[in-house]
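Note that one protein chain of the assembly has been removed; the remaining protein chains are unaltered in position.
Each chain carries a letter (A and B) given by its place in the written order, and its residues are counted from 1.
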Amino acid sequence: MSNVILSKVNKIYGAGRTGVHAVRDLDLTVNDGEFMALLGPSGCGKTSTLRMIVGLEAITSGDIHFGGVRVNDLEPRERNVAMAFETYALYPNFTVEENLAFPLEVRGVPADERRRRARELAELLRITEILTARPPVLSGGQQQRVSLGRALIREPAVFILDEVMSHLDAHLKFQMLFDLKRLHQELRRTMIYVTHDQVEALALADRVAVMSNAALQQVGDRNALYNRPTNMFVADFIGEPPTTFIAVERCDRAGAIELRAIGADIVFDVAAERASALDAHGGRRFTVGIRPQNLYPCDHDPRMAGKVVINEYLGERSILSIVTGDVTLRALVPPETRLAPGDHAGFSLDPRDVMIFDTESGVLVA
Amino acid sequence: MAGEAGFEHRWRHVRLLFLAFLGLWLLFTLFPLYFMAITALKTTAETNLTVPTFWPEVFAFGNFAAVFAEATNFDALVDSFVIASLNTVLSLVLGTLAGYAFARFPRQAGGENLAFWILSNRMFPPVAILVPMFFLFDSTPWGTDSIWSLVILYLVFNLPLATWLMMVFFRDAPPELEEAAYLDGWTPFRAFFRITLPLVLPGMISVAMLCWIFAWNEYLFANLFVGTDVRTYTIVIPTFTHGSQTLWNLQMAFSLIAMIPPVTLFILLRRYMVRGLSLGVVKG
Partner (left out) sequence: MARLVVEGLCKGWDFPVIDDLSITVEEGEFLVIVGPSGIGKTTLLRLVAGLESPDRGRILVGDRDVTRVPPYRRNVAMTFESYALYPHLTVARNIASPLQARGLPAAEIRRRVEEVARLLRIDTLLERKPGEISGGQKQRTALGRTLVADPQVFLLDEPISHLDARIRHELRSQFHTLEDLRRVATVYVTHDYAEALSLGDRIAVMGNGGRLAQIGSARELFEQPATLFVAEHLGQPTINALEAELVDVDGRLEAHVGSLRLPVASSRRDALARVGERRATRRVTIGLRPQHLRPADELPQGATLEGRVDIFEALGSTGVMIVDVGGVALTALTRPERTFDPGEMVTLAWDPAALHFFDPSDGRNLLL
């Protein structure tokens, strides 16, 4: 059992009024064998959290358990965690094999055993052919793999990856995503992946923990984060291109509820089952969030219509920016769409895809 | 709560030990200064006691006035100040221009030889070239026993240092900033003064301090080169004698006064000497 449980964990740097609350009442459970991503913008507290898990940072209050054992007072080396860093930190004068085997050598593992395990891991990471090379001649992607291998070789209970892909260029990153995913599928180790890049987090992790302002905002898989974000921060942070937010006002007519955009001629229908949530919440003004991939071009009787200002052709898809009244909408459309700036375009959407938030608190209402 | 104590407790002893060591070291380095200060306040009789006292019996503040009984002693301070300042200005102007050339055009400027030029200055004791230098200077228009003789002589020591340090500072200043300035329409000459020079200003001030302090404190060459028309304060210090007896109190009082200019300069310029102005230029 090597799950990781954080309960009511706080981190405060400094003391008194000048203290900075970097992590606030964090409750998070990473199951045994789970791949969890810790995602958030810079300064959200994810790095402090990671450092507390590894043991590089003291915990101000709260508890961290690894497989039922409280590790608050254990030194990093006593915790059986391994960590791969953003920078590869390989020893340039060692060969790849020596680099891989080094953590075992430190622990006094016999030479043939070291060799066997290094080869095994190299196969898994597909770096067998470069075992005798030295780091300076390797590409960025190869170096990153060696560095992952070095962290993995001592078979840690918990494996932590800190922004390991931020130095790789787009094509390599893509390759690396698959490699990491496969690695996890084969090893089934508890892994925690820290990143600010939502694409990486969503692609790799079984579940993603979104942090902001020192606090956990939501934990869930892709569909939960996309379709049921707990608040406007998550709705805005997760998703690419960004969600469009529109201020709306509630209008009741003939038993049905409509949300009318303020400053634009858009009306959102509210299905009956969600109406009760709006009733329970009260108030007339809300903010509606629409994901660009949920808008479908439609010519007759569109839900909303406007003038195209930008058509960004991106090869696999196009992003349209449409202005209607004071609102700029974005829509993700097939690349075949041939709308030019100035053209008129109509869109429909499924009322269930409309996210309704409380304007003040940002919390999802329905 | 427990975690905090458990982790940080281990470091407390190490820190205490470190502080204790630091205290001892401070005591060791400050003692000569303390002894200098109290000696300057003692009477001549007290300075000659076989068992030294660590607190003056009588405070002889008159020592500070007595130092200037000889009017030329004050002139020596002025001469030292003028020599050190002129030399600093020259070292800085020439060193900045040369350093820039070495930093930006290493091949054309012959940058590989710069390190040797500087090291060659330290390859023999200065006293070895003392006499040849004297004869060399004697045959120049500015001769010896003049302010310019020392100003130029000190360039031998200060210019390589200034050039080297300025080169390092210029290397740290991103060339892209100058390129951006060219594209803004500034000529290379104006871009240098507008963009690059302000970036290395903290470095320049440090270099100026180093050059000035060297020239201010130099004794060996000054003692031989000047002494009649021009005198530096360093060659005045050994002259506080009465017959065969050294007037320690006057010597220390004069030395204390001679400390005022460099200390004042340091305090005034301290905040400019902090590096790091170029942080945030690039990305971040």
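Please note the rule applied: a residue touches a chain if its C-beta (ideal position, glycine included) is under 8 Å from a C-beta of that chain, and two chains touch if they have at least 3 such contacts.
Note that the coordinates shown come from a computational prediction; the quantities given were computed from them, not determined experimentally.
Only one residue from A:27, A:169, A:249 or A:326 touches the chain missing from this view: A:169.
In the complete complex, the residue from A:134, A:181 or A:274 that touches the missing chain is A:181.
If you put the hidden chain back, the residue from A:89, A:251, A:309 or A:363 that touches it is A:309. Note on the undisplayed chain: of the listed residues B:106, B:126, B:174 or B:227, the one touching it is B:174. Residues of chain B in touch with the missing chain: 174, 176-177, 179-188, 190, 195, 198-199, 277-284. What chain A contributes to its contact with the hidden chain is residues 41, 169-171, 174, 177-178, 181-182, 185, 196-199, 202-204, 222-223, 226, 239-242, 293, 309-310, 312-317, 319, 321, 332, 335.
The criterion applied here is as follows: only the chains that are shown with their structure count from here on.
Chain A and chain B, compared by their mean Cα positions, are separated by 56 Å.
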